[in-house]
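For this depiction, one protein chain was excluded, whereas all remaining protein chains were kept in their positions.
Order as written gives the chain letters A, B and C; numbering starts at 1 within each chain.
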Amino acid sequence: MHVGILTGGGDCPGLNAVIRAVTLALINECGARVTGIRRGFLGLIERDVQALDRAAVAGILAQGGTILATHNKCDPFHYFGAGGADVSARAMAFVRELGLDALVAIGGDGTMTIAHRFEALGLPVVGVPKTIDNDLQHTDRTFGFDSAVAVVAEALDRLETTARSHGRVMVLETMGRYAGWIALEGGMAGGADVILLPELPYQLEAVADVCRAREVQGLCTLVCIAEGAKAEGGELVVAQTLADSPDPLRLGGVGAVLAHQLQPLVQSEVRATLLGHVQRGGSPTPFDRVLATRFGYAAAQLVERRQWGRMVTLAGSDIASVPLEAVAGRNRPVPADHPLLAAARGLGVSLG
Amino acid sequence: MHVGILTGGGDCPGLNAVIRAVTLALINECGARVTGIRRGFLGLIERDVQALDRAAVAGILAQGGTILATHNKCDPFHYFGAGGADVSARAMAFVRELGLDALVAIGGDGTMTIAHRFEALGLPVVGVPKTIDNDLQHTDRTFGFDSAVAVVAEALDRLETTARSHGRVMVLETMGRYAGWIALEGGMAGGADVILLPELPYQLEAVADVCRAREVQGLCTLVCIAEGAKAEGGELVVAQTLADSPDPLRLGGVGAVLAHQLQPLVQSEVRATLLGHVQRGGSPTPFDRVLATRFGYAAAQLVERRQWGRMVTLAGSDIASVPLEAVAGRNRPVPADHPLLAAARGLGVSLG
Amino acid sequence: MHVGILTGGGDCPGLNAVIRAVTLALINECGARVTGIRRGFLGLIERDVQALDRAAVAGILAQGGTILATHNKCDPFHYFGAGGADVSARAMAFVRELGLDALVAIGGDGTMTIAHRFEALGLPVVGVPKTIDNDLQHTDRTFGFDSAVAVVAEALDRLETTARSHGRVMVLETMGRYAGWIALEGGMAGGADVILLPELPYQLEAVADVCRAREVQGLCTLVCIAEGAKAEGGELVVAQTLADSPDPLRLGGVGAVLAHQLQPLVQSEVRATLLGHVQRGGSPTPFDRVLATRFGYAAAQLVERRQWGRMVTLAGSDIASVPLEAVAGRNRPVPADHPLLAAARGLGVSLG
Partner (left out) sequence: MHVGILTGGGDCPGLNAVIRAVTLALINECGARVTGIRRGFLGLIERDVQALDRAAVAGILAQGGTILATHNKCDPFHYFGAGGADVSARAMAFVRELGLDALVAIGGDGTMTIAHRFEALGLPVVGVPKTIDNDLQHTDRTFGFDSAVAVVAEALDRLETTARSHGRVMVLETMGRYAGWIALEGGMAGGADVILLPELPYQLEAVADVCRAREVQGLCTLVCIAEGAKAEGGELVVAQTLADSPDPLRLGGVGAVLAHQLQPLVQSEVRATLLGHVQRGGSPTPFDRVLATRFGYAAAQLVERRQWGRMVTLAGSDIASVPLEAVAGRNRPVPADHPLLAAARGLGVSLG
């Protein structure tokens, strides 16, 4: 058997652990030949591949990123390099030339959708979910998320000592454009006083109230805000602040804007931090390494058993799988009744 | 309402996060008064308590250990200071004097058993499970475990670079006297080549075979051994090696013994590391901080709802609870059919 | 003897290690009484002090921030709360009331200048240098700097894995308004390809050239830019970009501006990270703990020997001291002939 592997979409810690687990398990249990397709589906179009054997995956378990590189815009069915043309036939010709019997696709809902279409063209596919934002349907947790949460929590730990020494308000912006999981878990792990999520529009005055109430008690305030968080009617305020800036998110982000808006409303000095891609880089946490390894091994088992068209998932503590068509195009925001929101409120954390 | 909290048994990262969550939630949601009982149940006998308010729990979320201290031998029903006498009546007198309406007991199966007996004497109890070894029945995961796994994985990361530079065999001994969860997850996260658990007696020759096969390929070998791991018929070998030593585990541990036994069987130099209590110290990982916070909040809710005699648990991703009597005296070894064992074997890891 | 201690200016990792060392050494070697003055010189005006004994400094060695809090605007000779009035007499009255025989002042050149003026009023002073930017005259290294460099290097380590997976340009902004030490050492430690310092105005086109040359080779680019770095004639460009923004540095910083300017000049996606106060928070590195401890012990010895009016320094590997008047109002940029600049160029790092 000859199996291809690719990583699509944005990278995150744990991708190499999946690649390693899939490769070793397929070699050990099926005697398979394994080929890595480079830069996501682009590798199928640009004929960019590399052989994967024991030596190639030795020592990559703890490495961040992906040794196969990735691409977050390439869809062979709407090929960006060809103005949106469907070049999938070209990709399939290369698949046949390589003699691939199956493909393990590691990625988010975009990657799963494309993989699903390739399966319809005759390439058996197994999917492994990947999203640093933890917002994929059908899986309770995805690798990379724990690593991102750890970066956020460590940043809050650091900010707390300096905020307390000066009595300051610190605003930390985290990833999470559509779902607030990183800000929520990272904020709770780092002891944030205010956590602002895309799912719960916030009121600037409410945030300022928290800061002022804490100032009176001589306390500093830690604000953890997801990049997709919005003030109620907030777009307008941002527009006023950065009238001529074509792209406020790029130029400092919502955290910088919030800090700018909070400053006149409070006595303390307000400072902003934008972690950016630091959250998706670096060595995966041990939790993510184990989860990614389990995902990779489960994907290899699906290949071994020829259970095509399925994506592995985490259901509670167990690895399971769902059909690829069940995945495509869904996401998973923090539900309003999530127990961690209740716990946050119970501990006195303001959610805006 | 006046609620007591205590931590019993060995400490582990996350205890302070539980104490903080219980305290803040009881104050915020019930207006309760909260009192910490120091050094486990010993505080009830020696009248050693401290008030817990917002200020007392500020900044403890990320701290290792327990601000209440703990004791791992004190059972008021068989009081060690009084030669095994039952001094529970004295403890209950102090409980009534304090005016405690309920007790939140954080600990392992020993603590839960004692707490259950106090409930029979009229002190309503809610339990929070604690075991760094992750070997408590009825809960899928306990806080502290992720932190211990992280310490083990980081040690293996470090050992790998030096082992590879020299072509050595490195033996790392981890905690886990009766259950091998730490060695298994830590070993998998750190890329160990051999993982030895109490649940699976190992053969010294099989371990040496792995080392020698890797030597031939120019590879180093990482061995991760739980402190409770045993060679088949192994006690005898240890006894021969350390004839006059009254306590071989104390004097270097099974890792040192294994290294000593392996050395004549392989060409490479063999070196041992004993992490010991480094595994249960230090700041909890963000994962453990969130889990401990969720446990603490759930315990406060049980108190609020007067659902006495229950211990909070993690079932998959959800917090639940079980009756205290269901917990007592059980433990949870790694089952022979655990999927992570299959994954380990599939990736070529030797389990002895 | 009764000795006061205060921390002035911005906080940084290691302040608590100094406080601990001064306190323990004065108690152990002189039998002194030690009092902490809170929030810098503000504590002398607002009569805000706390006793420091063994228990008060236990466990603070590894803590970030300062247990005495600090204030970076309070100068009793130009008191901000009184519109610039000289309230030093009020402070001295409190000093006499407390019965202070001497003051250990930990801070930067501002703090040293004020301390020097208090000495003229009759309060014997010993100084301990503090600047996270490592830009104080007369001392080769200051505590906090190594910790900041470590934060920068870790961020670059993380950015590298994700940059490489995607072939991106990553811009990391570091502290350093007037001196580029943090960006230089942090950038060298983190393997940055471009390092931009306040001391060396850069050309945007030169930076873009580096990125483009690396793109051609399939390489990502890491840019490490100090907050005080300036393009040649650069103010103008920033002004055009953010016309209506009153404070470009606050709203995203020079890193975000550079990323914005670079994007149209390169093919890769450009992303920015603003670490901000994360660099001055958190536990000090072991190097900084030892250096801060040595500084604190040396300050206690100056007190013991009544060598007033001096600030401790690091000269090579040795602790020495200089007169306070030698310090005031100087700073120490990276000299154009610094060997690390030559090393950077020799390794192919672009300095703009």
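General observations
The rule we apply is simple: a residue touches a chain if its C-beta (ideal position, glycine included) is under 8 Å from a C-beta of that chain, and two chains touch if they have at least 3 such contacts.
Only a predicted model underlies this, so the values are computations on that prediction, with no experimental measurement involved.
Across the entire complex, contacts from the unshown chain go to B, C. Here the missing chain is touched by one residue of B:A272, B:M311, B:L324 or B:A343, and it is B:A272. Residue-wise, the contact with the chain that is not shown comes from C:G190, picked out of C:G176, C:G190 or C:G276.
If you put the hidden chain back, the residue from B:P124, B:G167 or B:P201 that touches it is B:G167. Summary of contacts with the chain left out: across B:V149, B:A259, B:V303 or B:L324, the touching residue is B:A259. Although one chain is not drawn, the whole complex shows that of C:L52, C:V149 or C:A179 it is C:V149 that touches it. In the full complex, chain B touches the hidden chain at residues 7, 10-11, 13, 15, 63-66, 69-72, 151, 154-155, 157-168, 170, 241-245, 247, 250-253, 256-257, 259-260, 271-278, 280-282.
In the full complex, chain C touches the omitted chain through residues 20-21, 24-25, 28-29, 58-59, 61-62, 140-141, 146, 149-150, 152-154, 157, 160, 164, 185-186, 188-191, 283, 285-287, 289-290, 293-294, 297-298, 300-301, 315-319, 339-340, 342-343, 346-348.
The rule we apply is simple: only the chains that are shown with their structure count from here on.
Averaging C-alpha coordinates per chain places the centre of chain A 31 Å away from that of chain B.
With centres set at the average Cα position, the gap from chain B to chain C is 40 Å. Touching of two or more other chains is recorded for no residue of chain B.
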